[in-house]
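One protein chain omitted, others in place.
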Amino acid sequence: MSEQPVQLPLPGFESARAEWRRDYDGQAGQDGILRNRSGIEIKPLYTCEDWGEERYMEDLSFPGQLPMTRGIYPSMHRGRTWTQRQLVGFGTPEDYNHRLKTILAAGGTAGSLIPCNSVYRGYDCDEVELPLLGTCGAVVNTVDDMDLCYRDIGVGELSTAVNDPLPFTLLALLLAVAKRRDVPWSRITGTSNQSDYISHFVANHMFFRIALPGSRRVLVDHVEFCQTHLPGWNPISVVGQHMQQGGATPAEAMALTLCTAIQYAEDCRTRGMDPDVFLPRFTFFFDISISFFEEIAKLRAGRRLWQRIVRERFGAKNPKAWRFKFHAQTSGVDLTRQQPLNNVARVAVQAIAGIFGGLQSLHTDAYDEVLSVPTEEAARIAIVPTEEAARIAIATQNILREEAHLTDVIDPLAGSYYLETLTNRMEEEIEATIARIDAAGGMFAAAEAGLPQDMIGKSARVFQEKVDSGQETIVGVNKYREAEEPTTAPRPLERPDQSAMEAHLARFRAFKAERSQAAVTAALDILARAANAAPGTPGQNVYEKVVEAAMAGVTHGELCACLRRELGFGQPLVMP
Amino acid sequence: MSDSTKSISPPPRVLVTKIGLDGHDRGSRIVAAYLRDAGMEVIYTAPWQKIEAVVKLAVEEDVDVIGVSSLATDHLLLPDLMAALGEAGFGHVKVVAGGIIPDGDEAELLRAGVSRVFHPGSPREDIVATVGDLATQARAACANG
Partner (left out) sequence: MTDRSAAAPASGKLLERLLDGEPAALAKAITLVENAGAQAAQVLAGIQSRLGHALVIGVTGPPGAGKSTLVSALVGELRRRGKSLGILAVDPSSPLSGGAILGDRIRMAEHACDPEVFVRSLATRGHVGGLSSAAARVVDLMDAAGKDVVIVETVGAGQSDVEVAQLVDVTVVVCAPGLGDEIQAIKAGILEIADVLVVNKADLPNAERTMAQLEGMLSLRDPGAAGVPVIATTATEGRGVAELSDAVEARAEALGGSVRAARTLAQIRLQIADSAAELLRRRLNDSDDEGLHALCRSVQRGELDLENAARRYLSDYLVNKA
């Protein structure tokens, strides 16, 4: 910090400003103002007039200290690097087992389990069209399937991010396998990805949907169960990625994510749980677009807001509760089918933004796997990346860390006039949206009324119109096109081996025929009764009954069907 | 606008839908709005429609064109849809697909009778003009059939 306060206006400032205004003003935007994706005005130059060091302690402080702008840990990436988590899931349980072993052999310690779309939608493999099975993830329906996924692998030995929407049947099957193998549940570690049912309702219509009130209840039951039985498990991952991929601006996506987290925390507190105990287990998941500084500012502003929210709204005293832990994935929406190698450059820029934004875990997209689609699903191998593209995705992370030395210094952009001003402006923008949702009665009520759906749809259209009109450049798509358009190689989808899938179906039918039908019926009756009991009734935790049913041999599809019947099925709440 | 004092013919009726298991609807919502803004009547559904539901809907709403958005392999069911439309006597209805459809699969869909496959980056004008032309063709085919 300087000894002498800077005199404002700076000498020569006015004449300099007059010069740049003459040169640059009125160049962009319909109103002559350049704006970022969140609608914030971007000036040609930032100086100490915009942000000064007198704000240092209030805005920034130090890493690991309030207000957390500079990172949630004291040493951040200099101390420990982020987790490189790539998604795995394809075909039969054997296919999954094979891929997981490959990753572990390469030195990986973190796994992920991406199930087939049929699983997401709450069905067993005998309930959907055969050609769709296993094309986008692994087909896992029974405790035997899960056992196969982990053949020769200790279920207590690796942390797994399970893409397991409500009612968390895959975790239940994993716990059933642990029981079978005598592994104590306290050793099961990982995260329930896709536990964020509100984001599914408002932005991503991928998942099995119990109607909103039932979803609300089952999530709280899940958190309660995990708190009691699974000390190493993160029951909630709040997914801003869905909102942004659906079309929300970066500021809206952050705001709606924070509102969703506030809703879940309130619901847990209403159930009588202690924020200082459940909040440290909250995790987040964000999309990183190519709007470089905006994304860095989004993540820094979000981190600063979260610590304030948990302290002011929930009275959190435990410093672990103040930490805004998040996984991030480079955005597939920005990648193009045209001139696909350009995507290598895009992914690198997105990844740098995420790193400077202080992420804890990172997925980089392969340049040919995700083409302008919601990434996390397409990464489930809608179009399988070539081996080379997958290698480049991982190499990008290694190059940025070890060749470019991006992690040598913590929060290296701090103090930039532009970035600090932008972080503050993004924070204001995010707070304004939070206020709108608060005024609508919170995220649950707003989602029921369709408010976030409308916001997201409108922003998606506004952005598309900018692309259509050429106001936003997409290289190779609306500018710098080549006469001859090279696209991805004409590869058809990688499809699972149909005979292996048919064998899997036969094995599934045999599993159902051989199990104790009486035990299955009894477990489903108990589950139905719990679902109809008032939320919070002692001994009627729905998720506990899901886990018990999984151990009794009930399948994924049967569990979903039971809850669909008892709690109602949620329809999408979205109009164009 | 021409100098004529006549109004335009009845608006094309287009079904915008998703079949199979995927639920991502950013693309289908935007395309629906494009078509509406081009003066078409768009029947818009929730994702995850069954083939038989799409056929029933196409019949009841008497649509000219069906647009199917697919982002996660659901386009593999399109040949089934084409066959089912034919069986229902609605073979004149034109079907277009859009989304993430690998080139290798595109040829297969065109062979099955899909009129056109759009990809990410397909210009708005192209989508609107193609759907409009196909609607005209569908009506002519229907009148002659």
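Quick notes on this one:
Going by the order they are written in, the chains are A and B; count residues from 1 in each one.
Note that in this section contacts are C-beta pairs under 8 Å (C-beta built on N, C-alpha and C of every residue); 3 or more make two chains touch, one makes a residue touch a chain.
Here the structure is a predicted model, which is why all the values come from computation and not from measurement.
Shown as candidates are B:32, B:109 or B:135; the residue that touches the absent chain is B:32.
Taking the whole complex into account, chain A touches the unshown chain at residues 211, 449, 568-569, 571-572, 574-576. Contact between chain B and the unshown chain involves residues 5-8, 10-11, 32-33, 35-46, 49-50, 52-53, 56-57, 59-62, 88-90.
In the analysis below, only the chains that are shown with their structure count from here on.
Put simply, the C-alpha centre of chain A and that of chain B have 32 angstrom between them. Across the complex, chain B meets chain A through its residues 16, 20-26, 28-30, 32-33, 36, 42, 44, 46-48, 71-74, 76-77, 80, 99-100, 102-105, 108, 119-121, 123-124. On the side of chain A, the complex with chain B involves touching residues 117-118, 120-121, 128-129, 131-132, 135-136, 204-207, 245-247, 336-338, 371-374, 377-378, 380, 382-383, 457, 460-461, 464, 468, 474, 477-478, 487-493, 571-572, 574-576.
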